[in-house]
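Pasting in a structure now, in structure tokens, and then I'll have a few things to ask.
With one protein chain withheld, the remaining protein chains of the complex are depicted in position.
And now, chain A:
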């Protein structure tokens, strides 16, 4: 049986982890590769690096991070942030990424999703959708795509956009509620479920996780096949095994392969 995935996301800037990673056994909490190794050993199902490096010149540091991670962690790695060209994707895949996440470039030009999928296959193209609810109280719910960290409205309907990028070749959608991101109040379940039910590809729920019940809700109620979280894991509020045990107890199938000796060696 296919299992629901738990995906920790690491924000990386100039080759360093931005939000703290609070694990007891890390020598250097700012080293994304060491953090990746710790998550690997803890049983994370996939890793996500989000590059928030401002300058294009500093992108090389991310490539180094991906290369070193691929030599250490034998698990899937998704990289997002600043992916704008087919060449960007090729460079990341050759460095050892399995999937790339496309955000603004897909909003600016949807045909890019099609070109990327044709070149590298649907399975490695994740489209990242940052959405905010724009309907008022009492209205039928409606969400719009926002860019620039949720500050800039685009007028694009999030569900229409989701259907469209999947038709063009997106193999997976990372759906982040900009209303919930950073609030610890849980996923926007209506948003997640509306998109998950509208497309045939897997949806990763993101934005707002504060408790382990939120992870359960994302899969059970939001119909996501994977849940992504950052701070609850980085700050040691909960561990990956705690998250999975909680999900399993709630009846959600998760991968509980015992943590092996393959971690940060």
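Quick note on the criterion: a contact is a pair of C-beta atoms (placed from the backbone, for glycine too) under 8 Å apart; a residue touches a chain by one contact, two chains touch by 3 or more; residues count from 1.
The rule is short, and it goes like this: contacts and distances are computed from a predicted model.
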Name under which UniProt lists the unshown chain, selected from "Biotin-dependent enzyme", "Metal ABC transporter permease", "Ferrous iron transport protein A" or "Imidazole glycerol phosphate synthase subunit HisH": "Imidazole glycerol phosphate synthase subunit HisH"
Sole contact to the chain not displayed, among A:82, A:96, A:186 or A:222: A:96
Candidate in contact with the missing chain, chosen from A:49, A:120 or A:233: A:120
Touch residues of chain A, complete complex, unshown partner: 1-5, 40, 45, 67, 70-71, 74-76, 93-98, 118-124, 171-172, 200-202, 223, 225-226, 255, 257, 260, 262
